[in-house]
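Every protein chain but one is kept in place in this view of the complex.
And now, subunit A:
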Amino acid sequence: MDFESPDVMKDFPGLYASEIHKTKSNDPEYSDDAEKVTKKDILIGKRKDKKDKKDKERGYAALEGESSAEESYEVRSPSKSKKSKSFKFPTKSREKREKSREKDKEVTEKKKDKDKRTDKKIEKDKEKCKLEKKEKRIKSEDWCDIGEVLPIFGVSLKLAIEHGRCHDGIDLPVPVRACIEYIEDYGLSFENVYKVSGPKSKVLHLKKLYNQREHVNLLDYDVPTVTSLLKMFLRDLPEPVFTSDLLIRFEEAGAILNVAVREKHLKILVGNLPESNRLLLSWIIVHLYNVTLNERCNKMNVQNIALCLSSTLQTSQRLLTSLLFHCPALFPNTVLEHYVYPLTSTSQLPDDPEVMEQELLKQESLLAQIHSEMNVGFISKQREELLWEVQRIITQLKRKLKTAHKDREMLFEKIDEQHVEETVENEAERSTTPTISSEAEVQSECVEETRVIETDATAEAPVSDAKLSDSSSCEKSSLKEVEPPEVPVSVPENKLLNNALALLQIKNTFLNNLKESF
C-alpha cells in the first residue's frame, strides 16, 4: 500500500485518516496501535484527531441517539465498542448494557409491532383475497379475463387474428382494421400523423378495451392516439411482420441499388410470406403509402414515415422506404375495405338476398367465435345473451332468405304458368271474351269508362310492360271476371291484340250509344 508512506499521509491526511478508520474497523487488534499513532504523529494529529473525534462523535451520537438508529448501531457495534474503549471506558459498558436492555425491549416491542403488522398484513391479505374473489366473481360475470387469456395485443399474428377476428373474410385483427380505417378517414391530412404520439394512458385504455372484446368507438379518440395504438400493436408482435426467417432477406432486397431488381426481389419475398403476414404487410404498406401521398397536408413524406415506423416494424428505414417506393407494384390488389361489424338485434335486417347471405356468413363466424371462447371458459351472462342474440339473428336471416328464395321460385313458376295460361287462353279467347265483356257491361258505367281509358293507354304501350304489370295480377284477373279488357291486352299475339281492339271498339260504340240514349 503506497498510502502507508508518511509522505502520502502528509499530502493526503484525510485519505489516510479514512484509511485508518477502515483498517481499525476491519481489524480490532489494530486499535491500540492506532491510538499510538494518533498520539505520536503530531503532524497529522490535529486534523486526524478532529476527524476521528468527529467520526466517533457521530458514532457516539448514533449510539446514544434515538432508538430509531437501532439497526445501524447493531451493525457498527463490534468495532465501535473497541474504539469506545480507548475513549470512554467506564460509562460505555454500562451504557451499552442499558442500551442492550433497551434494545431488547425495543426489539420485543418491534417484534410485537411486527406481529401486529403481520397480523395487519394477514388481514390485508384476507381483504385482498376477498377483493380478488370479488373481482373474480365480477370477472366470471363480466368476461374480464378474456383480455388476459385470449388477448389480441402482444400475441403472435396468427393468434391475434384468431382472437380479434373480423367476420367479413378479411383476416386481420379488428384493432388493425379499425385503426387503419380511422386514419384513412380522418388522419391523412393530420399534420405529422404517426410522428405525434397520443397519451399513453388513453392508448393503454384502448388496448385494454380491445383485449376485452368491448365495444370501441375510435371516433371518441384523436388521430395521435389511434396511430399510437396501431404502432403499439405492431411493436407488441413477438415476431416482425416480415417474419424472423425472411427479415434478413428482406433487408438485403431492400438494399439492392437497381430499382427493377429490387422490386423483383421484394415481390418474390412478399410472395414467400405466410398468408396472414402478407395481408397485414400489404395493408400497412398501402396505408402508409396513402399517408405519404398526402405529404402536402400531413408533412409526412416517405423518409419521415420510414423514420417513424421502421423501429415499430422492426426493420431498417431503408427497407421501409423501398417498400413504400414499390408499394403500387408490390400490392396492386390491396383495397383497404371498411369493416362493417355484424349486425346487432337493434339494427334492421337487410332485404337484398345477396347482402343477407353475406351477413349470414358474418354472423355465423361471430357465433363460432363466441362458441369457441365459451368452450375455453369465458362464460358470462352478457356472453350468453350475445350468444342467443346472434343465434336469433341467424335464424331470422335464414328464414328471410328462405322466403326470398321461395318468392323467387314462385315468381318463376308464375311466369311459367303465365305462359301456359296465355297459350291456353289464346285458344279459348274467341269464345270466352264476348261472354266476359257482356257480363262486364252489367257493371256500373263509370268504372267501365275509366277502365276503358286505362286499357287504351296500356294497349299502346309496349307489350312487355303490359305483360310485367299483368304477371302479378294474373291469378286475380283469371279469378275475377270483372276485368275483361286486361286479359286480351296482356297477350302478345297479334290476333289477340286485334281481338282486344275489336272489343274496345264494341265497348266504345256501346258506351256512346248509352250516352246518346241518356
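Definition applied: a contact is a pair of C-beta atoms (placed from the backbone, for glycine too) under 8 Å apart; a residue touches a chain by one contact, two chains touch by 3 or more; residues count from 1.
The criterion applied here is as follows: contacts and distances are computed from a predicted model.
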| item | value |
| --- | --- |
| Hidden subunit of the complex - UniProt protein name among "Proteasome subunit beta", "small monomeric GTPase", "Mediator of RNA polymerase II transcription subunit 27" or "BBSome-interacting protein 1" | "small monomeric GTPase" |
| Of A:K200, A:R318, A:H338 or A:H371, the residue in touch with the unshown chain | A:H371 |
| Hidden partner chain, touching residue among A:L349, A:I379 or A:L501 | A:I379 |
| Of A:Q303, A:Q391 or A:T423, the one touching the omitted chain in the full complex | A:Q391 |
| Touching residues on subunit A - with respect to the absent chain | 370-371, 374-375, 379, 384, 387-388, 391-392, 394-395, 398 |
